[in-house]
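Yeah, one chain of the complex is gone here, protein chain that is, but the others are all in their spots.
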Amino acid sequence: MARVLINLPAQAKRGEIIEIKTLIAHPMETGYRLGRTGVVFPRDIINGFVCTYNGEQVFRAELFPAIAANPFIAFFTVATESGEIAFSWTDDRGETQTEVRQITVE
Amino acid sequence: MNVLVLAATAAIATAAAAAEISPEDRRSGYDFAGAETRAMQDDDTANPGMLGVLQGETLWAAKAGAADKSCADCHGDARASMKGVAARYPTFEPILGRPLDLEARINRCRGEHQGAAPFAGESADLLALTAFVAYQSRGLPIALPEKPELQPFLDLGGELFHRRQGQLNLSCSQCHDDNWGKRLAGAVIPQGHPTGYPVYRLEWQSLGSLQRRLRNCMIGVRAEPYEYGAPEAVALELYLMVRARGLLIETPGVRP
Partner (left out) sequence: MRNGWLSLPTRRLVLLAGAGFSLTPHAVASPAEMDEVIRNLIGEATIKRGKVMLELPPIVENGNVVPLTVSVDSPMSEANHVTAIHIFNEKNPQPYVATFNLGPRAGRAGVSTRIRLADSQRVVAIARLNDGSFWSDSADVIVTLAACAEG
């Protein structure tokens, strides 16, 4: 499980636009680096990121090797209702890591 | 090329001892970094070094070794027990008769008190735990206590700092005492104060130790870099921390 840093308000007013910042530990190996022996380090990146709000997708990102290591993604969403905001990162191996945060909306 | 000109002009001035930076001019590497780099450091919710600090927080509480103890079992809440620690390291270890930096101290604790194998040098876990400990001193001024037993190591560090080395035949002092603020190719030369270590260096795209950074410097002047843990490396760390007295700890710093 990669280390994750997620920042979003715990509470918001209904209809308020909130900013969400996410950071996940990952080397994002590009697949273009050659080691000293001339063998390429194979590509190994997080290629997808999805944010759902009570199950509904509100943001999605497709990432390529040009995204820096320890990918940082910040975006906005409307605080519509209380519930769960879930974040999922998927890598080239097809493995997914999901983190969930609660939000209270008045 | 800038560096060759620098070396040539420096060669003319060999006899003059490099002047120490005056107290009012001393500034952290943060001040020489670009606006975006500084913004990355300032925001705890977006500072990539914080991933290491969080990892370190987990390691602090994790039981390890034959003694099945965590750091917390002896040291309790790091926010209290580790406050100020990084600001006075490296310290003298009487049993070994030499100074230890924070990484070496952590590994020594692991062996002596947890009965666990030391973390590998420059490993993610060691850097994370060191970053977590150093983070507890964030905002505190660097203040190594004056100890006579440290003096010979401090003297060695000073001598190494002023010694010309490598194919480019430059000393640390020539860049970081005499030419800070000027540019070396595209990069601004900082004063070389270890205020943010372990630091998230953009070049590495990860956290790294002061010793790793010093090795980069030495490769930069085409000198054979000191091995990790070498007495010269620790002496230099000691000298740099004394030279940086009064500047505030910023761990985890972000630097280019």
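The first chain written gets the first letter, and so on, giving A and B; residue counts start at 1 in each chain.
Methods note: a residue touches a chain if its C-beta (ideal position, glycine included) is under 8 Å from a C-beta of that chain, and two chains touch if they have at least 3 such contacts.
Keep in mind the model is a prediction, meaning the values are calculated, not measured.
Considering the intact complex, the chain excluded from display touches A, B.
Residue-wise, the contact with the chain that is not shown comes from A:Val58, picked out of A:Ile6, A:Val58 or A:Ala86.
Subunit B meets the missing chain through residues 33-37, 39-40, 48, 184-187, 189, 201-205, 215-217, 219-221, 256.
Take subunit A: the residues that touch the chain left off the picture are 17-18, 30, 32-36, 40, 53, 56, 58-69, 71-78, 80.
Following the convention adopted for this analysis, only the chains that are shown with their structure count from here on.
Each chain gets one centre point, the mean of its Cα atoms, and the points for subunit A and subunit B are 31 Å apart. Within the complex formed with subunit B, the subunit A residues making contact are 3-5, 7, 21, 23-25, 27-28, 68-70, 72, 74. Note for the complex: subunit B touches subunit A at residues 45-46, 48, 50-52, 54-55, 205-206.
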